[in-house]
Structure formats: C-alpha cells, structure tokens
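Below, a portion of the complex is reproduced, with chain positions unchanged.
Chain nomenclature is as follows: A, B, C and D, assigned in order of appearance, with residue numbering initiated at 1 for each chain independently.
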Amino acid sequence: MARRIQVIGAHSADFVWRAGGAIAACTAAGGEAEVIALSYGERGESGELWKQEGQTVENVKEIRHGEAERAADHLGASLRCLDMGDYPLQVDGDRLLEIAEVIRAFAPDVLVTHTDTDPFNPDHPIAYGAVDRARGLAAGAGVRSAFATIRPPALFLFEPHQPELCNFTPTTFVDITAVFERKQAAMAEMQAQRYLQTYYAERAGHRANHARRASGDQDVRQAEAFQRVIPQVVSEL
Amino acid sequence: MARRIQVIGAHSADFVWRAGGAIAACTAAGGEAEVIALSYGERGESGELWKQEGQTVENVKEIRHGEAERAADHLGASLRCLDMGDYPLQVDGDRLLEIAEVIRAFAPDVLVTHTDTDPFNPDHPIAYGAVDRARGLAAGAGVRSAFATIRPPALFLFEPHQPELCNFTPTTFVDITAVFERKQAAMAEMQAQRYLQTYYAERAGHRANHARRASGDQDVRQAEAFQRVIPQVVSEL
Amino acid sequence: MARRIQVIGAHSADFVWRAGGAIAACTAAGGEAEVIALSYGERGESGELWKQEGQTVENVKEIRHGEAERAADHLGASLRCLDMGDYPLQVDGDRLLEIAEVIRAFAPDVLVTHTDTDPFNPDHPIAYGAVDRARGLAAGAGVRSAFATIRPPALFLFEPHQPELCNFTPTTFVDITAVFERKQAAMAEMQAQRYLQTYYAERAGHRANHARRASGDQDVRQAEAFQRVIPQVVSEL
Amino acid sequence: MARRIQVIGAHSADFVWRAGGAIAACTAAGGEAEVIALSYGERGESGELWKQEGQTVENVKEIRHGEAERAADHLGASLRCLDMGDYPLQVDGDRLLEIAEVIRAFAPDVLVTHTDTDPFNPDHPIAYGAVDRARGLAAGAGVRSAFATIRPPALFLFEPHQPELCNFTPTTFVDITAVFERKQAAMAEMQAQRYLQTYYAERAGHRANHARRASGDQDVRQAEAFQRVIPQVVSEL
C-alpha cells in the first residue's frame, strides 16, 4: 500500500522543517512524494542572501531553488515551485485553479499544508485558504461533475513555528526515528538558517517525548506533529 | 495484531447504540472486547419497564442486565456492571479508584466513553469525567510508580444523541458494514426501545454517507462516528 | 399562554441585577415567577452589613432575606432561600437532589441561572453546575422513569458582571422597557449596593442599544441579555 | 404577522434539502418566500446530468433551473438565480453589491444561508461570507446613510451535510410536521439525487426526535435545524 504524499508550502523551505520527516517516512516505505512551493520566499524569508551586496531577486530565487531541490532529494521527493511571489503571497482566481490542477494532477492520498492562522507570517494563512479550497475543487462533491475529480486526499496541517498561537492542535505524531538522518541532511542544505536546524532537531526530540507519553511506545526518538482536518475512515478503532 | 477494546458507559444500554459496531468490528478481527456499565440506568432510562405495575428497582436491574448481556453476546463482548446507581450517577474517591482498577485489569488498547457535555443527560458528563481521570490513574505518568500501570490506551468518545450540543466533533468513522447485522441483533435485544433501533440504523447509514464523502470509499454502507482525544502515533501519514 | 419562570442564583441578590426585568416582564404578562436563592451571600457579598460592629451571620441573613423578599415583591415573584452557605457554596449529593426537587415542584417553562465560568466569583460556577445537573434530573430522559419528571424547561443564563470573561454570549435580549420601573424599585431595595443600581440601570440602556441594532426596533429603551442553552423549537423561523 | 423569508444558497438545490420545510412553514402561515441561488451548481453538483453524452453547461443550467423552480413552487416560494458560476464560486466587489441589492429589494424578516466552514464544499463558505457582508451593507449601521437601508433581518444558517465539521450548532428547530409533504414533493423534483431524498427525510425524523427531547412536545414528527447568528429580541423569555 505505497502512498502518495503532497506537501504545499507558502515558501520553498517550509516543507523541510515542518514535514521533512513525514515525507521521508513515506518514500522510505515505497511511497511517492511531491513538494509544491507556492513561492521561493525570496523577499521575506531569505535573510542571509540579502546581506550580499548587489543581490537580486532572480539570483535569490535560483539559490533557493537549488537548496529546496537538494533538500527534496534527500527526502526522496520531487519539487515544483509555482513562483507566485511572497510578502505578500496573493492567490487570485486563476492561481486558485492552478493549485487545484496541481493537486488533481498528482492525486495524493495525503495532502499537507499550513494552519489557517499565523500571527507571525502573513503568507501562511493565505496558503492554507488556497490549498483548502483547491482541494475541494480537485476532489469535487462526490458525484460526477463537469470536470475530472480525484479521490479526496486526507488533509493534514504541519506544525507552525508557534503552535498555540496558530490554532494548531496535534492529532497525529509521525515516528520519524528511522528517517531522521535524512531530515537532518535536508535541513543542512538550508545553509543560511543554521539556527532552525538546531531548533527543529530539538523539536523532533520533544515531539517524540510527547508521542511516547501518548502511546507508551518507548522506541520513538524523533517525531513530527500534524493536525488531521478531515475525519479518518478505519475498519477498526 | 488483535486488539483489546473497553467501552465504559453510564448506563447499561449506551454501548449498544453508540459503539456496538466498533465492538463487533474488533471481535470479528480477533480482538477482545469488554463492556463496563457504571449503572443499569434503572431509574432514569428504563421507561417501558416502569409502566408495569408493582415494578421494583431490583427487577428492573435484572431485566436490564439480561438485555445488556445478550446484546454484548451478539457483539462478542463480555459485560460487567458496577451498579453505581443512576439519576444521579455519583462517583466519589473510592468509585474512581474502582473504575481505575477495572481499566488496569483489562489493559485495553482502546478505551471508549461519553462526551464531556450533554445537556440532555445529567449522568453522561459524570461518566466522562470519571473515566478520563481513571484512565490517567491506570496509565500513570509514564514512569515507574508506587502502583502498577498499563500502556496508555487510546481514548475515544462515542457519538452522543445530539452531537453538536455535546461538544462532539467526529475525527474517526469506523466502517461497520461487515458487522452491521450483529449490531442490529444487539439493538433488537433492547425491546423497550424500538424507536432507537430505527434511529441508530438510519444514523449508521448517514455516517456511512459522511465516511464515503471523507474517504471516497464507496463501499461503506454503515458507519459509526467517534472522536479521538489523545494524539495518534503513526509510522506514516 | 401565561408562563412560569424560575430563577436560581447562588446568592440572594443575584436575581435582581441580572434577571429582574425578565421576571417582571413574565409576571406583567400574567405569568408566575419563583426566585430560588441557594444562599444569602451572607459571608461574601454583604459588604456594608459587616461594617456594623457586632454583626452576626444570623442577622445578616435576616436582613438579606428581607431585602430579597421586598425586591421579589416589586417584580411579582415569590422567593425561597435554600440557605446552603456561601464562600464557598458547596453542593453535595443531597443538596443536588434538593435543587432537583425544587425545580420539579415548580415545573417552570423557563429556568434561569449563572454562567459556567466566573473568574470573579467562586460560587457562581458551582451554582451553574448544580442547576444544570438538577434540571436534567427533574426533566429525565424523555421516557417514563422511576421518578416523576417534568416537561424540560428552557434554560437561560443571565448576564454575569464581566460577560466576556465568563463565557457568556448573548442570544436573547428581553425588552424590559415597560417594566423597567419595577426593576428599579427592586434594585432600590438593595440599599447597601447603590453603585450597582447605577451600573445595571446604565447596562439596561446599553443592552437596549444593542437590541435596537439587532432588531431595528427603535422602541426598546431598556433590555436585559441572556444566553439560551437548549435549542428552541418553533413553528416558523 | 405574516413574515418574509429569503434563502440564499451557493447552488440551486441547496434550499430544498436544508430549508425546504422552513420555507413551506412560512408560506403556509401566509408569509412570502424568495429563494436566491448564486449559481446552478452546474459544474460541481450536477453529477447525473453529466453522465449524458454531449451534455453542455447551458443545458445543465436549464435543467437545473427547471428543477429548482418546480421545487420552489411546491414550497410556495419564488426563485431567482444570479448565475455567478460554481466550483469555484467567486464573489468580487460588484457581485457583493448585487447580492446586497437583492437583499435590500426583498427586505426579508429572516435571511438564511450556509455555515462559514465546510470541508466538503469549496463554494459554501464563500456564499456565507458574501451573504453575511451583503446583509450588513443592506441593513446599514442603524443610522441614516448615503444609501437606502432595510430593517436588519434575522440571520440563520441552515444545516450543512456534516454539521459538526462545519462549525454548526443548532439553536433552533423548526417543526415542519404540517408541511412535510410539501418538502417531500420539492425534494422529489431533484430526480438525479434520489439518495439525498432518503437522507433528508430520515434527517427530518432525527431532528424531530431532538426537538421532542428539547421541548417535551411529543407532536413534532419532522423538523429542520438552524443556527441563529444575531441575538433575538423578545418581550418575554
């Protein structure tokens, strides 16, 4: 039962910190993963690069593309950037349909994106709104329609930087112990953000502690937290 | 991976309507199920029986015990009633420890009980509070302690009669199509409550419709809804 | 269609400030009103009386009883005090049944009490919890039972002193313009609390302003705010 | 006191399932009802029609118009479709003003629309947002303004398909027993959606059960659930 996971972030580095482990866990189990970056975060989230004199937006995008691609490589995922611009990210009707088309084309089992609130980032809630709505357009109303539809993917929100302020309540911890080295390798590609490498490595340890408390499984050493949005259908509790 | 499910209800019929299918799905898959009734619902929920002249509490309890036992039988579960009284159900310190001991003794993988709110039933929230706290006592703090502890069971809330007014948001639909006849047989034992047999049969159909919309799986014909309380630990999204 | 309204407060003055107008509106329309005070507020809410040297609890209770009775008189209501003590108000199993019996005996169409939260008063949430549960015991489960039951009364919460901090969202404004003089007369009986007389007179004006905005009815000059807890059943929207 | 009810749905069939009974109850009592469809649901919700080879959008719209008109007829309502397109429904500034104008022109006592959340439908929350804002534009700020305003209509949300996931808490059950045959006739016009006819007929029975529990009125056999958004102004609780 190899699965297909698609992770859509506002900026090209979001997937690494927030879902790198879950992506690697999927591909390690034989699944397929695609990362969609709505923008490169070229204006707002490329701090170190802008310290270089004479820096240009095009150059920043190119560097960010390379970093994200190498990080995705470590995780076994392919990467596409829709280059919609950042700070502010703006999604009009045409771009909404473009995102819907990207979801329809990949037909994921699992779709992952931002929370609906983030007081520290003006683009993340816009990304959530667009992905949530595009998912509905791709999956349709459960009846035949005037356009092709896909089986409705499970929808998860990945962990934001300040969870309690972003309306985030974890429902699911993914045990990433077995693939944690791959996440670390991916994080290491983000050379300008060394601080976050430490932060999210420690966070993986904390979430593992939470997961051990929730499950009693003492073997979880690193984990990532997610919030499931649509109910799960199971054959047994 | 046969599982152990324990369902704790305030009154002896609660488990049938709200979790009968999930119990049968567990036992059908080779798991073990135990139903705990905190009371027989002898005063407040035995309407038809009290229409008989000369009816006594002891007789009502006996009849209710028989019904519940036969229903549990259909589902493959064992039944225990702690006979703590109803309307009002009251759980003091000793009874709290008794419930904790019952959980510790069975050591379930999955524990199921009421929601924390119910404007239509004064006993249901009391049952929730007691079970939630007893679960914590049975599972301990995740370290060795002065008393025996068990692996922390998953905690689910079953569907109340008026879900939106009871603080209930489904996170999980259990496909009970394959065992629905067993749930119907169990419900049929509750002879005095014919109306509810129809109600919950139709409800199973509606929840299946919701499950089909959530998952795209068109084979779900009957389902039950549950709310997971503690995060799930998984190896893949 | 004369109605029966029962207002249950933690302390003997609560009904005046928070529901005096709604009580008077009921009796003015030919209805019957009963006020139940769980305590006299003799220890915690009788500030001025305790300034008198040699003051005793019994004397405070007597004075508070007189004030509350005269206030109830102005509103056309009868008054009973269950004298359960205040600061802290404590409601054990027997007292819970006593409150249920009081509700059953009066069989109100409308039952009114405190909110479930109040960071400024340790007795109000206890009163809410007891009344909510007692209402369920009095109304039963909608089937015949081992005890007498009444038609389930509508449940309203009256306005607390700091609404947003008490989990209070108004769903219903009662136009008390026609009976406002009676509420003022009732408030005037609470001689030691002149400040509150001004406060709640102004509040009545503000709630009327809110009511005018909500309904467009420009004739509302004074109003009280309430939160309905159980859905309303109507023949037309 | 005949009343005016206006129901605004994202797609042309929404009013039938979710508010057909309330519409019929209004017109049966001598009131006037208008249904506004923002779109025909021609792309996303016309499953069966798209099974016909050579089907066109224009033809689908025509068929949907006929069905909705006949359904509205059974309920005694008039129908207008603003034909704004579906999947996705998009409401820009001009369309917002058009919806405000439609509300202003009919000047309803009661306005009914979708919930603000719906994980199973990308158009419903858009419709809610537009209607909520348009209502404010039509009613104004309660003072004379540069444009004509109407008395602020009561605002209700009708029941979505998966209520707990759509932020829906019923505050009001409408007893539709007396007009249920008219709702059934209206539902029967939606020939391609036989499943929903059964679903919503059963749902009417369940909501009636809930209404009986809430009110004690044993005569309610079918009901619809609504959530009131703006507080109600009453002369008595």
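Simple rule for what comes next: contacts are C-beta pairs under 8 Å (C-beta built on N, C-alpha and C of every residue); 3 or more make two chains touch, one makes a residue touch a chain.
None of these values were measured; they are calculated from a predicted model.
A.B. asks: Count all the copies in this homomeric complex, not only the 4 that are shown.
C.D. replies: 6
Just so it is clear, only the chains that are shown with their structure count from here on.
A.B. asks: By mean C-alpha position, what chain is farthest away from subunit C?
C.D. replies: Centre of mass proxy via C-alpha means gives A as farthest from subunit C.
A.B. asks: Roughly how far is subunit A from subunit B, centre to centre by C-alpha average, rounded to an integer in Å?
C.D. replies: Computed value for the inter-centroid distance: 37 Å.
A.B. asks: Could you give the separation in Å between the centres of subunit A and subunit C, each centre being the mean of its C-alpha atoms?
C.D. replies: Chain centres of subunit A and subunit C, defined by C-alpha means, are spaced 52 Å apart.
A.B. asks: Multi-chain contacts in subunit C: which residues touch at least two other chains?
C.D. replies: 142, 230-231 - these are the residues of subunit C that touch more than one other chain.
A.B. asks: Graph shape for the chains shown, where an edge means the two chains touch. Line, ring, star, complete, or other?
C.D. replies: other
A.B. asks: Judged by the touch rule stated earlier, which pairs of chains are there in contact?
C.D. replies: Result for touching pairs of chains: A-B, A-D, B-C, B-D, C-D.
A.B. asks: Which positions of subunit C touch subunit D when the two form their complex?
C.D. replies: 3, 5, 22, 25-26, 29, 31, 110, 112, 139, 142, 151-152, 154, 156, 170-175, 210-217, 220, 223, 225-226, 228, 230-237
A.B. asks: Which residues, counting only subunit C, touch subunit B once they are in their complex?
C.D. replies: Of all residues in subunit C, those touching subunit B are 93, 96-97, 132-137, 140-147, 155, 229-231.
A.B. asks: Of all residues in subunit B, which touch subunit D in the complex?
C.D. replies: Going through subunit B, the ones touching subunit D are 120, 161-165, 168-170, 195, 199, 202-203, 205-206, 209-210, 213-214.
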